[in-house]
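Every protein chain except one is present and positioned as in the full complex.
Just so it is clear, A, B and C label the chains in written order, and each chain counts residues from 1 on its own.
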Amino acid sequence: MAVDVLAEILTNRALSRDYNVLGFAAPEIARLARPGQFVMVRPTSGNDPLLRRPFSIFEILRDDRRQPIGVSILNKNVGVGTSRLYAARPGDRLSILGPLGRSWLDVFADAPGHESWFVAGGVGLAPFLTLAEHTAADKRPMRLFYGGRSQSDLYYASLFEDLGASLHLTTEDGTAGEKGRVTLPLERELKARGGRPVTLYACGPTPMMRAVAALGASLHAPTVVSLEPVMGCGMGGCYSCVVKVSGADQHPHFVRSCLEGPVFDAKRVQWEALAH
Amino acid sequence: MAVDVLAEILTNRALSRDYNVLGFAAPEIARLARPGQFVMVRPTSGNDPLLRRPFSIFEILRDDRRQPIGVSILNKNVGVGTSRLYAARPGDRLSILGPLGRSWLDVFADAPGHESWFVAGGVGLAPFLTLAEHTAADKRPMRLFYGGRSQSDLYYASLFEDLGASLHLTTEDGTAGEKGRVTLPLERELKARGGRPVTLYACGPTPMMRAVAALGASLHAPTVVSLEPVMGCGMGGCYSCVVKVSGADQHPHFVRSCLEGPVFDAKRVQWEALAH
Amino acid sequence: MARDLSVQIGSLTLKNPIIAASGCFGYGLEYAGSLDVSALGGVASKGLFLKEREGHPPPRIVETPSGMLNAIGLQGIGVHRYVAEKLPELRRLGVTNIVNICGTTLDEYCEVARVLSDHEGVAALELNISCPNIKEGGIQFGCSLTGTYDVVSAVRKVTTLPIIPKLTPNVTDVASFARASEEGGADAVSLVNTFLAMAIDVETRTPKLSNMLGGLSGPAIRPIAVRMVYECHQAVKLPIIGMGGIQSATDVIEFLIAGASAVQVGTANFVDPFIWTKLTDGLADYMDRHGIGRVSEITGSLRKNT
Partner (left out) sequence: MARDLSVQIGSLTLKNPIIAASGCFGYGLEYAGSLDVSALGGVASKGLFLKEREGHPPPRIVETPSGMLNAIGLQGIGVHRYVAEKLPELRRLGVTNIVNICGTTLDEYCEVARVLSDHEGVAALELNISCPNIKEGGIQFGCSLTGTYDVVSAVRKVTTLPIIPKLTPNVTDVASFARASEEGGADAVSLVNTFLAMAIDVETRTPKLSNMLGGLSGPAIRPIAVRMVYECHQAVKLPIIGMGGIQSATDVIEFLIAGASAVQVGTANFVDPFIWTKLTDGLADYMDRHGIGRVSEITGSLRKNT
């Protein structure tokens, strides 16, 4: 079930020239949301742009008594819609529709004894905070592999640390953490993990997710990816958001990622058929 | 000559639930502007709405040394564009193009010895403040006949008083001034004026201007009206803004009010051909 | 005031004139978890062929000023899975199903129509002869007057269900296609399908859609669609289902005044999936303000300027 809320913007924290976190007053959505689900945000009340934009639910906002009062999104300003969201002001009202899609937890039932390793590239961090909270509540060991172009791309890692995750940060320019791709420490740690069973959860640029999927396959770690195709409606109405995945019959089919995703068992994804 | 300025909004004074005054930093326009000219304001930087909206230049804004730094508009929220302008915030930037059109002063050269009487309905007050300043500088006697639906429609009358105008206020509901139409005191005063020559300047709803024109004609006061047709461009490009006026040849023609108006000798206007 | 939102499209009664447009509302069930789909005037299903179809590779949509292009390529489950997997639940929910059917041949249209006629719960057939973005999507029928006549009259012979050819706007004279539909035995016509269009990524110099061409929908096209509905209303007696860019009750009423008996809403549902009650409430409010008892009094009520 999805609800549409004309939500007041509670906060807009600019993290840099292109990242910000927008908090929305939307208790209905906050109460329903499960880790990894997303919302469709309408960037304006007018027609420019016309369509909503999909965003992972980043935080569940709570009041002093820990009651859910809303959700936030981690927004990267890349175009017309996200630039409006970058410039939005507290007090503005925007329509947000959700929660939508399946949860990380719908792909693999929590496998007993598995460690949860999150692999995030840039704004791909967004769907992990809710998963980390869930994992912490489960008292399951977790790690965050988090890569960006430079230090200024790595936000909020400390929130994960506070929840008990161990961190593996990388930047392409070496300004923070290890220099290089996030798959470097991931591969090293996977190889060094001994017999411990690990589940990988990945979100970020498609090439990164594809590389993580390959590592997971070769190093025997079940892998879930959260894909980010263009989405027209988020509700299953338009068939714009398809990804080619192999079905129960082992044949590849286009499935709507707003209904059957955005999270998928990486083994099912036909990477070469993705739009970008 | 018109210039286009991506102007910072300096102030937004809400006068009521549907009137506000927006001040723009646009010294280039302020320096060029003459009484009764207008600007074309782009309500957003996007396409919703697409076209600019015409507004009379209300005030010339000046700094401490009386140097022109910008212009303001008196905005009445009646639709999609004006509602954006009602909600605009200081610091926002909007494109404003101007000054455009002819000045009140282009229609009749100041006739020596004439009194200037301004007849304004509601937001039709906007093009008079600059004219009043000019008239005050000329030390010419002036009066303001100003009518609205109720008290809350009558703004800024005191500015005119400060400039030396005598006031005749009316409201339809009697909450301020005389109860009834603004043409009531106008007719009375015109009849009572003895032999004094008077020029009438009118701006407001079309029926009001038409009534003023009729009074002016029958009571021998030259009358200038400032019309408000829909305008697509304000520059003479589109031919959308035509009004039917009689030409030098006495035949009625459609002329572009953004170039030949918005001010017209009321005698030339073919009232029955106006769009509303 | 006594005020009745129901409308009559030939033998078909709709509880209100506002229908979800084909391809914009899945098969209807997708929305059933979030809203009462039976409260809609009807649901036009995603276009159905006889067999399943994969559709075009992504990217399948691209946004344009006040509109969008789509080239879904009629991905769908085929008519047999529709009647087996969707129709029973849709019936149970009380949805008014207007099934949008496609074909690459006359025979396929007829066969799909036959299968649907054999099942309970289908209210009407919308003949998609106007999908602009697949070569075999019926557009070969929809762009030719004889093709339109042929497909309508062929389907007419195999079903007693109301049939509603859906017309393409990509023609010089849409009214002549409404006439051909009338002559072929249609119960109504629906229009407009999308406008053939394209968008190019200038950095890569490639089309933004994998299919290169797509169909333009959304508010951008509304003034053209209203004109076409008006032209068809002047030309035929058939009820008209109008669409193209509707996003408010005012837009619904505009189409009704131009000559539509009912309307469909597509793209706006993507923006606001809860739009339906806003539209019916707005229509009801308009009728109350104007003292209108029946929706049909609005249909074709355009007054000329004096």
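Operating definition for what follows: a contact is a pair of C-beta atoms (placed from the backbone, for glycine too) under 8 Å apart; a residue touches a chain by one contact, two chains touch by 3 or more.
Since the model is a prediction, treat every value here as computed from it, not as a measurement.
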Which displayed chains the hidden chain touches across the whole complex:
A, B, C
Touching the absent chain in the whole complex: find that residue among B:10, B:87, B:169 or B:235.
B:235
Touch with the omitted chain, as defined above, among B:3, B:111 or B:217:
B:3
Among C:103, C:219 or C:273, which one is in touch with the chain left out?
C:219
In the complete complex, the non-displayed chain touches which residues of chain C?
64-67, 69, 143, 170-172, 195-200, 202, 204-207, 210, 212-214, 216, 218-224, 226-227, 230, 245, 250, 253-254, 257-258, 286, 301-305
Considering the whole complex rather than only what is displayed, give the residues of chain A touching the chain that is not shown.
47-48
Spell out, residue by residue, where the missing chain touches chain B.
1-4, 42, 47-52, 95, 97, 229-230, 232-233, 235-244, 253-254, 259, 273-275
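Quick note on the criterion: only the chains that are shown with their structure count from here on.
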Compare the CA centroid of chain C with every other chain's and tell me the farthest one.
B
Which residues does chain B have that touch at least 2 chains other than itself?
47-48
Touching two or more other chains - residues of chain C
65-66
